[in-house]
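Before anything else, here's the structure in question.
Only one protein chain is missing; all other protein chains are in place.
Chain nomenclature is as follows: A, B and C, assigned in order of appearance, with residue numbering initiated at 1 for each chain independently.
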Amino acid sequence: MQKIIELKNLKKHYPVLGGVFRRQVDAVKALDGIDLDIYRGECLGLVGESGCGKTTTGKAIVRLHKPTEGKIVFYPSEEGTTAGTDIAKIPLNALKQLGIRSKLQMVFQDPTTSLNPRMLIKNIIAEPLKAQHLFRGRALEDRVMELLNLVGLTKDHYLRYPHEFSGGQRQRIAVARAIATNPDFLILDEPTSALDVSVQAQILNLLHGLQLKLNLTYLFVTHHLLVVKYISHRLAVMYLGKIVEIAKTGDIFSHPHHPYTHALLSGIPVPDVEHKQQRIVLKGDVPSPLNPPPACRFHTRCPFVIDRCKTHEPILEDIGNGHRVACHRQAEVEKLVHDRFGKRSSDNKAI
Amino acid sequence: MNKKQHPRIRELKFTLSRIFRNPSAIIGFSLLFVFVTVAVLAPYIAPPKYAHNPYLMPHKGYSQTPKPPSSKNIFGTTSGQYDIFYGAVWGTRTAFKIGMFVIGVALIIGVCLGIISGYYGGIIDEIIMRVVDIIFAVPLLVLTMAIVVAFGRGLDKVMIALALVKWRDYVRVMRSSILTLRELDYVQAARVMGVSNFTIMRKHILPNGIYPVLVMASMDIGSMVIVAAFMSFIGLGAPKGYADWGQMVALARNYIVGPVDDPLKYWHAIAIPGACIVLFVLAWNLIGDALRDAFDPKQRRR
Amino acid sequence: MSKLIETIDLVTNFYTHEGVVKALDKVSLCVDHGCTFGLVGESGCGKSVTVRSMMRIIQEPGKIDGGKVLFYPGNNGSETAIDLLQQSEATMKALRGDKISMIFQEPNSALNPIMSIGEQVAESFLFHRKKEMSQQILMDMDASISKANPLKSILKALYRLAATRPEALILKLFSKTPLLKSWENRLHKEAMRRAVEIIAKLSIPHAQDIARRYPHNLSGGMKQRIVIAIALACNPLLLIADEATSNLDVTIQAQILDLLKDLKQKVISSVLLITHDLGIVAETCDRVGVMYAGNLCEVADVKDLFSEPRHPYTRALLNAVPRFAHEGELESIEGNVPNLVNPPSGCRFHPRCRDAKSICKDAFPESTKVGNNHQVACFLYTEKSREKS
Partner (left out) sequence: MTTYIIRRFLFLAFVLFGVSVLIFSILMTFSPERRAMAYVKSPQQVKDLPIIVKQLGLDDPFHIQYFRWIRQVSSGNWGYSFVAAMPVWDAFWYYFPITLELNLYTIPIIIIFGIWLGTVSGIHRDTWVDHSTRIFAIIGWSLPTFLFALIILMFFYGYFNVFPPGIIDDGFNVWIRENPDQFKRYTYLYTLDGLLNGRPDITLDAISRLVMPVFTQVVVVVAILLRVMRSSMIEEISKDNAITALAKGADHHTIYFKHARKNALIPVVTVAGWLAAYSMEGSIAIEYIFNRQGIGWWLANAAISLDLPVLMGICLFFGLVYVIINLILDILYAYIDPRIRLN
């Protein structure tokens, strides 16, 4: 498999101003050294709680944020022969001129705010095409119509304003806009969390279909593990600006190796009455990214903390089959969880 | 909903229906309509006596005592025998001139600086906003007076001075509405799509952020006319005999108290130009009030 | 089990400029003593409006236009029912926060930003426990061995009055006048003591310190605990939790759900839980009501609902929810949630229903019993429709 995006030690620190003269006194470490490879044609799920830096990662890749440090390497060609370009530091104009802008697109969380309320649908979808000077005149109109059909909307919807649509339809429009320039890579920033359950499935299915049809690569950012399960091939779990575990989706669900992943999985309320398992309830709140705990960042809340966790930072280690975990006790975690909290749901396939 | 109509017309109709749901909008726009008609038809309603300068009020005689309404001067005459009716009609044009010019110039400066300051931020923002802070520290009337004194008297100087001070309000309002807009998803989406900064400002930020400024501006047209009238009243604005409501009030100032047996004898000399000012300002304030309700984002559907 | 609160054909409308939003159309549900009732549905289906109508805290431009809300405060059955919609505002005021209390979705906006946490919790006691607290203060004053002075005897008299007739005019007069209102100081102190006590009860560390803080320097989960503390201050008969965890992170949500479960066993008798998350319902509730577009579609025991959903909407919803065991594509419900200004005629779900028949368009399906404690409002299960088909 070829890489399409490679993040190398990506950092994003937001300055905190203080004092009489508003100098920088501290920094919010939203991303603190992310290493991540995304392969062409896959869907990578990025999961974590609010404030863990998952959205920041997505926005850094499309350069809505300028990274503080690190590299974002983009491999443009299909064949994988050409070398990648580091887009972390290059100016935005150059990004557009190199043709990378049109290859990296994004779908935002809330379709009510991501569509300009004073623009017609046709103009909203045509905007990226105009900005990249890809089509004009009649061809532009045809392309917009084609995109509308692609996301399951019709000619009727062409001349309307966003407020005339329901949430699900608006998200379809946002997707149409994102795929307008034939991108290779889409960042989906919680595309379904503002939608109702009955509509959520529609959008997930649409996204899945589009991926196959247009050979897209997705980075699916979400806080809901179950939603991403349907669409992603691999999952990365983030905690406080770090990736703590990354593996194939099936492996994460059946054999999680990080205690935090265990807690996340067990924290999701399951819509099955027979399903009874003891929940792993983490103590306390997520620490502030302003002063993240030293060494392993999870040690303040981890039920299996040992002294080593407070002094040495675990690195993301490969434990085979592309499964990488950052935990000192990863080998014994499964047993520890079983002993303390009982049998895990993932073991019995019955439910 | 009629689908045949172009959506923009449909939207416009909807907005208008929202505005005119409010009774104050109906009163305000009717008043404004009357004033516009009077201003446009001024040469026919009150034919000018001096062709070279129609704004000069005609007067027969120099008597200081105002005269009550008669068949010759239907609103009577004010001190110096200037015809009040003529002054009231042509004063409408003066009022529009003042309001439109001052607010127009102030809006252009204020909105441009506000957008630049809010969108780019950083050092440009810092400089613009600190300048605005400084200008804010001196009240409008006082600063305008100082500038008029520096430039010399005259209505045109008053207008320029007001415009030079008034823009400060619009910068602040525009900037604060842009600061919220800038973080909105659709602006970020446009950035991801590679839309240029200029287009983002023109298509996304301006159409969505200008409404608070417009509401404010419509109310300010009235208040600018008040300030200009006061300047004319104390003698810094329009020259003597110029058709300006403030000037006409000033002419009648010494006659607010009539003779002992009839203390309200000269009421018309103050009340008529005064009523013109009040109604003109009221029209704009009612319109502004209605627009504020209509554009209130909290009341917009969905 | 005996009933605790019951709504009968509750109708609530919102009179907006765009038209009348028919938010609730004949909602009838019943919560029993000791039961956890879950009300599920998508956003805008009227869950919140239902409970707000029950507490009569619907805000402008909403109006309750019909129906009954029967409340059975006694433990022994229906003879003592009162219709909350007929009660005076004063009675409602005494009930709210005392017998029935509520937790809101957004802990950030539910707390007043400029009042300290302690003050906000203490308010509950000041509203509902004045008598009791005055008595306690009197006892404390009697017990303390300090010299009697005239000031103290006046204070005592006031507290004695407060313990018997808290609505007395003279007390109001005293409380409204500057300087004189300081007689209440002991009352405030006592309320504050109780507030700290209840905060500590909810396993919040450093309760004393937290009580002195302001909402802005607490985390979301902590704020939600405080909101729960306020709701539980007076040991209510019914706790209404309106999406109490949906804005929280998964791990914090787990903490709060655990806390609620724990409290349910120890303190609260009944819970009315509103959520859009079927998972939470499955885990915590005994009985479930499913709402769609202002209608109550189905009410059943939780096991029956998940094993044998009857209403087409419930079935579709259960299939659309992502699960652990599920493989392949998710099923979706076609179409969109209707606009309630012009809701579909008849059964409001019929435009999206796979089993829709012509009758669904014309008539409103009455709720029918389909099993033990299982009620469905759908023509698939009524006699009428069986005859026709």
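To be clear about the criterion, a residue touches a chain if its C-beta (ideal position, glycine included) is under 8 Å from a C-beta of that chain, and two chains touch if they have at least 3 such contacts.
This is a predicted model, so every value here is computed, not measured.
**Q** So which shown chains sit in contact with the chain we cannot see?
**A** Looking at the complete complex, the unshown chain comes into contact with A, B, C.
**Q** Given that one chain is not shown, which residue among B:9, B:74, B:108 or B:257 touches it?
**A** Touches the omitted chain: B:257.
**Q** Touching the hidden chain in the complete assembly: which of B:128, B:229 or B:291 does that?
**A** Of all options in B:128, B:229 or B:291, contact with the hidden chain holds for B:229.
**Q** Which listed residue, C:111, C:211 or C:337, touches the chain dropped from view?
**A** That would be C:111, which touches the missing chain.
**Q** Going by the touch rule given at the top, which residues of chain C touch the chain that is not shown?
**A** Here the touching residues of chain C are 55, 57, 59-60, 89, 93-98, 101-102, 104, 106, 109-116, 123-124, 127-128, 214, 216-217, 227, 230-231.
**Q** List the chain A residues touching the unshown chain?
**A** 18-20, 22
**Q** Tell me where the left-out chain touches chain B, residue by residue.
**A** 24, 130-131, 133-143, 145-151, 219, 222-223, 226, 229-230, 233-236, 249, 253, 256-258, 263-264, 267, 270-271, 274, 277-278, 281-282, 285-286, 289
One rule holds in what follows: only the chains that are shown with their structure count from here on.
**Q** Name whichever of A-B and A-C has more C-beta pairs touching across its two chains.
**A** A-C
**Q** If you average the CA atoms of chain A and of chain C, how many Å lie between those two points?
**A** The answer is 35 Å.
**Q** Which chain B residues reach two or more other chains?
**A** 301, in rising order.
**Q** Applying the document's contact rule, which stretches of chain B touch chain A when the two form their complex?
**A** Per the touch definition, chain B meets chain A at residues 6-8, 11, 184-186, 188-196, 199, 203-204, 207-208, 300-302.
**Q** In the complex, go through chain A and note every residue touching chain C.
**A** Contacts found on chain A: 49-50, 166-169, 196-202, 204-205, 208, 223-227, 229-230, 253, 263-264, 266-273, 275, 279-283, 285-286, 301, 345-346, 349-351.
**Q** Contact residues on chain C for chain A in the complex?
**A** 42-43, 219, 221-222, 249-255, 257-258, 276-283, 302-303, 306-307, 316-318, 320-326, 329-334, 336-337
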